[in-house]
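Pasting in a structure now, in structure tokens, and then I'll have a few things to ask.
A protein chain is absent from this complex, but the other protein chains hold their places.
When the chains are written out, they are named A and B in that same order, and each has its own residue count from 1.
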Amino acid sequence: MQSTASHAHTSATDSSHGHAHHEPGFFGKYIFSTDHKVIGIQYGVSSLLFLLFGFFLMLVMRFQLAHPGAPVPLVGPLLEKVLGEDMAKGGIVGGDLYNSFGAMHGTIMVFLAIVPVLFGAFGNYVTPLQIGAPDMAFPRLNMASFHCYFLGGVVMFASFFTPGGAARSGWTSYSPLASVTDLANRFDGQTYWLMGMVLLITSSLLGSVNFIATIIQLRCRGMSWMRMPFFVWAQFVTGFLLLLAFPPLEAAGLMQLMDNLFGSSFFLPQGLVVSGSPLPVSGGGSPLLWQHLFWFLGHPEVYVLILPAIGIVAEVIANNIRKPLWGYKSMVYAAMSIGFLSFIVWAHHMYLTGMGTKVATFFQTTTMMISIPSVIILTALFISLWGGSIRFNSASLFALSFLPMFGIGGLTGLPLGFNASDIFLHDSYYVIGHFHYVVAPGTMFAVFAGIYYWFPKITGRHMNEVLGKIHWAGSLFFMNCVFAPMFIQGFKGMSRRMSDGGTTYFGQGIDPGVLKLNNMILWSAVGLGICQIPFIINFFSSIFAGKRTTSDNPWQATTLEWATPTPPPHGNFLQEPVAYRGPYEYSVPGAKTDFTPQGDKN
Amino acid sequence: MSQHSASTSASHGGDDHDHDIAAHVRTYLIIFGALLVGTVLTVAMYYVDFSSMALTVAVALFIASIKAFLVAGYFMHLLSEKKLVYGVLVISAIFFVALMGLTLWGSRDLPRNSETKTLYVP
Partner (left out) sequence: MEIPYTHTPRPDTGLYNAKVGIWLFLASEIMLFGALFSAYILLRVSAPVGFWPDVALAWPRGLLNIPIGTFNTAVLITSSVTVVLAWAALKMNNFARFRVYMVITVLCAFAFLGIKSFEYNDKFSHYVIRLQDGKALTGHIEVDGKHPRFWNFSDQWSVAKLTEQKVAKIKVEVDPARDINGHPKKGASHQHEVREVAVSDIVSMGSYTPATHPFFAVYFLITALHGLHVLGGALVLGYFAFPGAKMWKSNPEQFINRIEVGGLFWHFVDLVWIFLFPVVYLL
């Protein structure tokens, strides 16, 4: 697939290498590579596989919601065989199974799929190219990050096969539930989850150090801060979010590990009674402490999910409207504001924990404030379209549809950001609808746009446009069918995280019509899955038999990654690049073509 | 302990540079002394009965901050460091204060447990 043309080293650099110059073997080239492009692809392949796995978990859950107590078709017997009778007797999704699939779906999608594909894959591959650098600042650290992530993924996956199954206390792993689900087993799925999280957090921390240092130190000559593509700015801010927000969760994870393994009571209050008997712990801890530490990461984490996605969308849109982005500077300042503000909004996830009005007002205010820079970025992208000569290809279709999807996701967040309305909507399906709109049609559309856009640079071939458009149309349609009904369900009182939608508690309280919507959602989810098949076929067949690109810059783009050979060799650029102008010089008056590359002297 | 006489400066710019470093070495040793004094002070303050807990904490943290400033400023060369490094540290400090401050502010609204419950007996 990718011929790492390592012979493209120029002789000038050879003498200053200082180490023996031999061809790395298979392991050195593909498993233990320190080249950011190989690492990017490693992240990409792993994260997309985890994405598929997380999707499968969701399908099983949706089936249970639509047909409670019915055996899951096709995979029911497999579930029973693999996970055992207590979890999936007769192929029926038991309560514990539902909860563990729910917790792992969230964990896998956030930490093993989206962040690695946006930050690890696209970030690693594209960022050094776009700033004109030969690699990341710390290539070996980069490799260590990937292996840490991969190991964390293995641990998470292995947790499904422990006695008792995978963690089932939500992706948020709230104490005391997280510590009391399986008192008999010390090394239960929850412990694996915590160990996996420690590995994943370490991976992200190392990665963020690399990204920030690279962007600060390795920009080529002429690449000033305000000449960087918006994608790089997005990765830069994301790096800071990961760097400073993850450590408190690492601390909290260690604390919860101690609660689970050593019987401490960091998060366990006094007087806990589990199944009729008092819990054998000293007590004196605070469940709220876990929530604070978790959400201190949890909120910046969602901006980690969306910022690189916006970065990709900005690149694809700029290229396909053949004019500069409107309000680039505002977008940059907005991204920085989002980064800063995201650290002081976290308790809007905790409005129902009994905090006083002053604290709630503080977080409500900062939450409202952070919506402003988000709107600024979205508006700038919308306004950019005005007067553009818009090209509609698979990449740009996904990027353009990102805008209204993210808009819906963001707007539906407002009632959740207000303390008063959140009282009714907290932990309801409305929340699920809101955040899925942002991450599912939001970040995923950005991921698809990025794949269609950069595929020719990575492989030297185009993806098939017909399959791409089918993929796009189907995904857009079914995404909305899956998630839009959830807002209605939430308003009508359907509860999240319950394998029956909450009917056990509400009985006749929930409108049965609302529960019937689960059927529609199930079929739409299946449809969504089916529409990914053209994409998967397209992806693999294009690697081997796609239409070959006739130039190194098939999209006629301006940014520096298109000024390299295809695929870029080790060291990326044949000679040191220089940035002569801004990143989006399209349709410059008086120019011969409608694009003026950043690295071209004239 | 002076490094003056031991210098065989072949590749490092000659006497000027050495003098520079020698002055630094002297500074390091002075700071070392100051840190030890600070440690003794810290422990001595432990035996003083302050009027309130808040004052005790304030004194202890004040002395610790001075010691930290010395280590960071001189041993870590922060006093002569570039703006970028300051920037990163200031941002981290702000978020650290936000984490601690907002968490504590939020916890004040929790009901306080005024009666003791027996610790569980293993």
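The working rule: a residue touches a chain if its C-beta (ideal position, glycine included) is under 8 Å from a C-beta of that chain, and two chains touch if they have at least 3 such contacts.
Predicted, not measured: the structure shown is a model, and the values here were computed from it.
Chemist: May I ask which residue of A:Ala158, A:Val274 or A:Leu289 touches the chain that does not appear here?
Modeler: Of the listed residues, the one touching the omitted chain is A:Leu289.
Chemist: Given the full complex, what residues of subunit B touch the hidden partner chain?
Modeler: 3, 6-12, 17-18, 21-22, 24-25, 28-29, 31-32, 35-36, 39-40, 42-43, 45-47, 49, 56-57, 60-61, 63-64, 67-68, 71-72, 75-76, 82, 84-85, 88-89, 91-93, 95-96, 99-100, 103-104, 107, 110, 112-122
Chemist: Quickly run down the residues of subunit A that touch the omitted chain.
Modeler: Residues in contact with the chain left out: 13, 16-18, 133-135, 137-139, 141, 205, 208-210, 212-213, 216-218, 243-248, 250-252, 254-255, 258, 262-266, 270, 281-282, 284-286, 289, 292-293, 296, 571-573, 576.
Criterion: only the chains that are shown with their structure count from here on.
Chemist: Give, as an integer number of Å, the spacing between the C-alpha centres of subunit B and subunit A.
Modeler: 38
Chemist: What does subunit B use to touch subunit A in their complex?
Modeler: 84, 91-92, 95, 98-99, 102-103, 105-110, 113, 117, 119-120, 122
Chemist: Considering only the defined contacts, which subunit A positions touch subunit B in the complex?
Modeler: Interface residues on subunit A, with respect to subunit B: 216, 240, 244-245, 248, 270-271, 278-283, 286, 288-289, 292, 296, 343-344, 347, 350, 354-356, 358-359, 362.
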